[in-house]
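Missing here: one protein chain of the complex. Every other protein chain is in place.
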Amino acid sequence: MQTAQPQRSKVLVRRETRSAYLFLLPSLFFFIGFVVVPMILCVATSFFDSTMGKDTADTFIGFANYVELWKDPIFLRALRNTFVIVVVSVPVTCVFSLWVSSAIYQMPGKLLSFFRIVFYLPVITGSVAVTVVWKWMFNNYYGIFNYVGTGLGLIQQRINWLGDEKYALGCIILILLTTSVGQPIVLYVSALGNVDASLIEAAQVDGATDLQVFWKIKWPNIMPTTLYILVITTINSFQCFALIQLLTSGGPNHSTDTVMYYIYYTTFKLYRYGYANAMGVMLAIFIAILSAVQFRFARER
Amino acid sequence: MKKKLVALGMASVMAASLAACGSSSGSSTAASTSAADDTAAQEQTAAPAADTQAAETTESTAEGSNLSASLTLWTYPVGSWGDSATVDSLISDFNAKYPGISVTVEYLDYTNGDDQVNTAIEGGQAPDLVLEGPERLVANWGAKGLMVDLSDLMSEDSASDLYDSIRSACTASDGKVYEYPLCMVAHCMAINRNMFEKADALQYLDEETHTWNSTEDFLKAVQAVYDSGQTDVAAVYCAGQGGDQGTRALVNNMYGGTFTNADHTAYTVSSDENNKALADLYAQDGINFDASLVGGDEINLFRQGVLAMSLCWNASQQNNTDNNDAGLTNDGDTILPMSFPTSSGDAKLCGGIWGFGIFDNGDENKIAAAKTFIDFMCNDETEASKAVLAAGFFPVHQNMGNVYVGTDTADTMQMFTDYFMPKMGDYYQVTPGWAEARTAWWNMLQSIGTGSDIPTETANFDTTANAALAAATS
Partner (left out) sequence: MEKDNKRHDVHHMSAYRVVCLVVLLILAFLFLFPLYWIVTGAFKTAKEVNSVTPVWWPTQWTLTNFQKLFSRQQAPLWEIHLPFSSSFSGTGNAIVITAGPEVPAAIRWMVNTVFMAVAAMVLTCATATMAGYALAKKRFRGQALLFSLIVAAMALPKQVILIPLIRQMSAMKLYNTIWAVIFPTVGWPFGVFLMKQFSESVPTEMLEAARIDGAGEWKTFTDVVIPMVKPGIGALAIFTFISSWNDYFMQLIMLSSTSNLTISLGIAKLQAENATDFGLIMAGAALAAVPILTVFLIFQKYFTQGIAMGAVKG
């Protein structure tokens, strides 16, 4: 963070604090106004039996919502799904984009641009537009996966991709991956391109294998990029909402419910605001812990 | 206790069939539902418009034309009420009479519409007017205290010829009216006649009366179509709530189960009849419990000739000409509307009622203007027929007559008047806790579709739904 400075006069300290807050002010306005205050309200409401309606006064019910959470199989399932999505999609995104980048970064300029654009396309097209097409592709009756799969004999009979518990979450993760590798690939291509070529050459002269070159020279050099990618991919995976709302609405049988979607569902389908807020608070705690761990990990590097 | 009594009275009124109500009052019992005959239906079409109605409208013009307000109207896609060209024309008729009231329309859909309204309520920008059915207006938003009581409109002379069953469906258990009705329909199912013919399955049904010989024959017909190579016969769609009246009606009718008890004080899905129906559907070749579809998707698949049957049909669907002539699939196969299969021969079709409700935004001026709008659309001598025609359903005024005479769809509408409308069953969609019960229903179908034990799942449904009912009435 900050190097220890020699003792400063009180006036100086005060002046620095004032200027620091002046710089922070615009950001704090938005952060406190639209994140912190709603979060506090969220915590407060989570102790109430709050619902929609004009005539219904909220009753204070203490930790009842929180107790119920741990007995709610759907919440536990949603929690597990959220965890699965993050744990699968974050490493796969990183490894996949690193592999693609390593494969393309030394290609001739035109080809490199082509691939870079192609993998970036789903990001540009927009998640909703892409999702609409994927929904058609996964369709049980005339989707392209079943059409091509049965046509080529890859699958015995049609699979109801989004309507079958076995496949639905996998499909969601697959689409999530296609919409999230674009940025990491661009980042990695550039990071790999910036690795000092003379270092690589020297290693190769010494007889290092490609693998050794990668681990000993390239990997340490692209480490900051990897950390950045880890952070943004984690954030993106947690934001995975549109896919679920548009493709499965959490079904079948809650097999694609994430905590984020379940909060929305509890709010607008079950009208249980207090309960939904308790869920939000739990999720926030989990994520705060995760962020802290990730941050500590990043700092150690 | 008092509530219970009111509900009991309401239920007995509602149990009366619509057509039978045309001449008699609500004193008839549930048994008379099946006794409805063609004459009653014709009686209602022949009656002339009441003079009092016309007088009433001119009077309201005189007092209301200087009203000035700007209203928002959110419509669900009730026929062409979801289509801006049609609605614009209706609004301009309204403005010709009431130039001071401007109406801005937003179009909702059945997938996200509820969430959209719910967020707007929380955002403090609920629409002034909304067009939908009692299951939302009365049982959900009305019960939550968000809607304006329309008892005054309901007690006007212009409302005197509303069917009693419709009137009670629009009235909450505390006697407040949260919806003013515009039109109604009986939901049914439909088959692809060509596919059935090819499979020699037409023997299991009566084309003339649009009924199945029996539930057994219905299942035999599905098997025959399946065996003929059309392996996708029907889909028990359950990705969401859209079109769920079809799945409910199928399950309930097969062996005479019910969704709620007669006085709407308990959800009764976990009966032997319903369990047997669900078990038979699950076991039947050609019927898939499909958690990737909602009603709209299923209709689409049926029109595309992928499915041989749709569970989500009605008069408006039969007249749809988006992709081909009315009554034909995209490939030109004939669509035959059908009642739901029953073992007793007495099908109870799920009713659909649509009308207007007013969100209580605390502005008396706006509420008065909104009431004027409702009165104009639902009761005006010429406009009301136009508004009903736009929906493509049937009028709720007994004295309005047949609004389809002379239109392209007259024959189809007559067929529905003759064979489907008289079978309209209990309007149980106003049972308290409906929104939650509805959500539990498609969740239950998803579980059953993945092989869960049926009696356990239906029992779970009842527990969830009845808990919501208790919470809503406490």
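The chains carry the letters A and B, assigned in the order they are written, with residues numbered from 1 in each.
FYI, a contact is a pair of C-beta atoms (placed from the backbone, for glycine too) under 8 Å apart; a residue touches a chain by one contact, two chains touch by 3 or more.
Owing to the predicted nature of the structure, the values given are computational and were not obtained by experimental measurement.
Trainee: Of the residues B:82, B:246 or B:286, which one touches the chain left out of the display?
Mentor: In the full complex, the listed residue that touches the missing chain is B:82.
Trainee: Who touches the missing chain here, B:86, B:300 or B:414?
Mentor: Touching the chain that is not displayed is residue B:300.
Trainee: Contacts of chain A with the missing chain: which residues?
Mentor: 1-3, 5, 13, 16-17, 19-24, 26-39, 41-42, 45, 100, 103-109, 112-130, 132-134, 136-137, 141-142, 144, 147, 178-179, 183, 186-191, 193-194, 197, 200-201, 204, 222, 224-225, 227-228, 231-232, 234-236, 238-239, 241-242, 245-246, 259-261, 263-264, 267, 273, 276-277, 280-281, 283-284, 287-288, 290-292, 295
Trainee: Under the stated touch rule, tell me which residues of chain B contact the chain that is not displayed.
Mentor: Touching the missing chain: residues 77, 82, 84-85, 104, 106-107, 109-112, 115-116, 119-120, 122-125, 294, 296-297, 299-300, 303-306, 322-323, 330.
One rule holds for everything that comes next: only the chains that are shown with their structure count from here on.
Trainee: State, to the nearest whole Å, the distance from the C-alpha centre of chain A to the C-alpha centre of chain B.
Mentor: 41
Trainee: Which chain B residues qualify as touching chain A in the complex?
Mentor: Contact set of chain B toward chain A: 114-115, 118-119, 121-122, 144-146, 232, 238-240, 288, 290-293, 301, 304, 306-307, 360, 435-436, 439, 442-443, 446-447, 449-450.
Trainee: Going by the contact rule at the top, pick out the chain A residues touching chain B in the complex.
Mentor: Of all residues in chain A, those touching chain B are 52-56, 138-142, 160-165, 248-249, 251-254, 264, 267-271.
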